[in-house]
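Here it is, the structure, as structure tokens.
Every protein chain but one is kept in place in this view of the complex.
And now, chain A:
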Amino acid sequence: MLNKYPLWKYLLILLVLALGLLYAFPNLYPDDPALQLSTQKSTAIVDEQSLQKAKDALSKANIDLKQAELTSAGGTLRFNSGEDQLAAKPVVAAALGEDFVTALNLVPTTPDWLSSLGAGPAKLGLDLRGGVHFLLEVDTPAALKQRLEVSSSEMKAALRSDRIRYRSVDVEDGVLSIRFLQESDLDLAETLLKRDFSEYRYATLQDGSDFYLNVSFTEAATKEIESYALQQNLTTLRNRVNELGVAEPLVQRQGSNRIVVELPGVQDTAAAKRIIGATANLEFHLEAGLDDRGADIETLTFRDGSGRTARLERDLIITGDSVSDASSSFDENGRPQVNINLDSKGGKQMSKVTRSAVGRNMGVVFIEHKSRSRFVEKDGKMEEVRRSYSEKGIISLATIQTTLGNSFRITGLDSPRESSELALLLRAGALAAPIYFVEERTIGPSLGAENIKLGVSSAQIGLLVVMLFMLVYYKVFGIIANISLALNIILLMACMSLLSATLTLPGIAGIVLTMGMAVDANVLIFSRIKEELANGTPNQQAIHSGFNRAFTTIFDANITTLLVAVILFAVGTGPVKGFAVTLSLGILTSMFTAIVVTRAQVNLVYGGRKNKKLYI
């Protein structure tokens, strides 16, 4: 018998390999360190003029620019080295001014004809390119509490307007409890509130001479509020990250109440954390009248450090959530101010309240939600206890001259920086619930570069060692296996690039490990062929049954390993996921190259002649 593939099989293999080469090719082009220019404002655009400005500033500072180009997202300035890139950032930022955002980035140098085919290099993980990784936890109980507090103002207003008398309203442990002196008031209130506030569960309680109406969220409402809080926070974080001007950021939900934020290339973690984690918001309150009752007013200090205080009503007019746009500027006296536009609902509410309050004072309160972690021993284990608190301070207290509408301004801010940060936060939106940093990883760029260097060099050495061994041990068949191994790596890289999978350091280790294991299939086949030859089987028959009989073994062994790799992917995070990806892709590609490609080569070399001696 002769071992031959039909022509179409050879052609198919060649086609797959050609595609593999094509899509693996971009990885040979190293990325350029670059500055990404973009803008968040409608008034400024990145154009030839701004590029020219940047170029002039760079040549003045003696920094070599490799290339400057306009892209759909803004502009890109490419540099020859990372040092040039770092030195250029402040220069360019100063030259272009505040309206532009400059971000460090690595830009692929894939030739146009390749990128037009959808080919590009594999993405590098944070451990290889440097950057920051945050894992944030959304405090959903706080979101529920906030929502309950807003409702408590609305309920009080509803009770007052229907002239139902109540003694006090308290919010505690997710329950809003309203105290009445008369049972008839309780009944009236229950009917009214049940009609107007249907997302709540109501329970009545009698304690001594007092009657209580306990209001809490239904389960469905709780779920909805929690998922809304998470969604809202995701949107807000995306907006904030965009305002930071980071190239290729990742903001992603993880599990039921966590959010992952990855900012490649960012080095100033403190600044990134300040903007991302800021839970500042604004609240607008009327100043309390002199004869108002004690429980409904709150005495707050001014934020300017003067020690002045003012008494404000607890009831809210609106919060910063109703702000649709905000920008910072200066008033006629050169003091910083923030111009605010409200959405229609907020505008209506504002004008409704201010119409009947002309002549009274309105306070703008700046709130920051913060938390402290303490560790207490509980059942012999240290447990983390978080206590959240908020810092409130009055930014401004001004007389309402006329009914306020959709747009107005607030003054009384300390500095231009404060006004622009406040505008940024109002624009990007407030966080619907406070967030905590539960995990944080920063990898410096030099460590990333070193990791790449080590990973690549150990992959090269590993490849060399395996190839030498195969050559010595299996001679001609060793050469064939080595060609298959090389093609396997090319195919693996092509798959990584096509799936735009992220390459991490453990991922590189996975590739190296795959190399060791990829020859396994060929070892299995070759040992079978040797065995057959030792049994006196003719050459062609030995090759044929060697491949056939090894196949089920290879299949079973690889499928089980693949199962484990998939589980690894499912439970792993970050770098471990990267390892699982390269391992599973490596198993798949190695099955193709070790079985099909090796067979094709063996057929080409030995298949045609009957009794050629096998060098194995």
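Quick note on the criterion: a residue touches a chain if its C-beta (ideal position, glycine included) is under 8 Å from a C-beta of that chain, and two chains touch if they have at least 3 such contacts; residues count from 1.
Basically, contacts and distances are computed from a predicted model.
**Q** Suppose you had to identify the omitted chain by its UniProt name; would it be "Protein-export membrane protein SecF", "Sodium:proton antiporter", "Thioredoxin reductase" or "Sugar ABC transporter permease"?
**A** Cross-referencing UniProt, the chain left out corresponds to "Protein-export membrane protein SecF".
**Q** Quick one: which of A:Leu28, A:Leu205, A:Val358 or A:Ile461 touches the chain that's been left out?
**A** Result: among the candidates, A:Ile461 touches the missing chain.
**Q** Can you say which of A:Leu117, A:Leu250 or A:Met517 touches the chain missing from this structure?
**A** Reading the full complex, the residue touching the unseen chain is A:Met517.
**Q** Quick one: which of A:Leu7, A:Ala220 or A:Ala570 touches the chain that's been left out?
**A** If we include the chain that is not displayed, A:Ala570 is the one touching it.
**Q** Pick out which of A:Gln49, A:Ser116 or A:Thr552 touches the chain that's been left out of the picture.
**A** Answering carefully, the residue with contact to the hidden chain is A:Thr552.
**Q** Would you write out the residues of chain A that touch the absent chain, in ascending order?
**A** Contact residues on chain A toward the absent chain are 127, 135, 137, 269-270, 273, 277, 373, 375, 382-384, 436-444, 446-447, 450-451, 454-455, 457-458, 461-462, 465-466, 469-470, 473, 505-506, 509-510, 512-513, 515-517, 519-520, 523-524, 527, 530-531, 534, 549, 552-553, 556-561, 563-565, 567-568, 570-576, 579-580, 583.
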